[in-house]
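Below is one structure; the comments refer to it alone.
With one protein chain removed, the remaining protein chains of the complex are shown where they sit.
Let's look at chain A:
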Amino acid sequence: MLSDGCSFMKGMLLGGVFCLVLSLLGSFNFSPESSTEDHHHHHVYAPTKDELKHLSDSRVEELKNQVRVYCIIMVQPKTLVYWATVLDTWSKHCDNAVFYTSESSKALEAVDLNEKDDWARLRKALIHAYENAGDLRWFFVAQPTTFAIIENLKYLILAKDPNEPFYLGNAVKSGELEYVEYSSGIVLSYEALKRLMTMFKDESQCPERTHTLWTMGEDKQLALCLKYAGVFAENGEDRHGKGLFNKQNVVSMVKQSMQDNPTDVVEGCCPDMAVTYGEMSPNQMHVMMFGVYRLRPYGHDFHDWITFYPPKDSDND
């Protein structure tokens, strides 16, 4: 009987220690970002007015040319309404907007990748974009529930060299991996995409199809492949530290702000130069289109140092 009691106590002690160790490990995982990574910049900002003021005419024209964007919009026939809305709204502001679908649809035109696997489909789309980039040097990957303000994206990357590896958006951490969230849009510079092409040939580090039971989201897969190629995720922010890429839609962000900052709802909520909002319904996209490109208070002007003109053949902007 005594030996039973002793064993029981020993067991209890060991159980307690085991629990402590587990919880410590768990909390260790959630510690703030480690400084072991070799990031050059973790946060990316748009240029200041002073930085732009000193540019010559020709330099401004060069930059405008350099920031032209190739939009990669990943669609599926089952989300046809969103697809049509994106086609009718913000994608018109891309310099080249290409829709990539999992299977062909009779209703709308797209590059048919004929691929059901999400990661394999993204790979194919990126390869196609790289091969058809022409002289465009920046790539923006979006889902049809995302609304993007391309001019604000251009503003963010205006002074960045596309021959440097840039991988931007809403950067979040999962364990040790820092990746850009899919639903708030992914920005890749030409160099980043180029390195990715090389990584795609490496089946061991960057396989086309994962044969594991559980799959990582394709945005994490992308981050991993890019990481092996020496390209790291960076967070696009404004000078107040507000994220410019939002996976939430604007209405839920306003609702949240009404709870968190009841006396300062709008200032505490959303950035003026936001680039993306995710989870947007088609109607919300039409409203945002009007709110961004049409609605304004008379008598307030911004003397921005670059002008972006409205696209041809469009009546809602």
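Some notes on this structure:
Following the convention adopted for this analysis, a residue touches a chain if its C-beta (ideal position, glycine included) is under 8 Å from a C-beta of that chain, and two chains touch if they have at least 3 such contacts; residues count from 1.
The definition used in the following text is that contacts and distances are computed from a predicted model.
Per its UniProt entry, the chain excluded from the display bears the name "N-acetylgalactosaminide beta-1,3-galactosyltransferase", taken from "Auxin-induced protein", "N-acetylgalactosaminide beta-1,3-galactosyltransferase", "Cell division cycle protein 23 homolog" or "Fructose-bisphosphate aldolase".
For chain A, the residues touching the chain absent from view are 3-20, 23, 46, 49, 57, 60-61, 93, 149-152, 154-155, 250-251, 254-255, 257-258, 262-267, 269-270, 272-274, 282-284, 286-288, 290-310, 312, 315-317.
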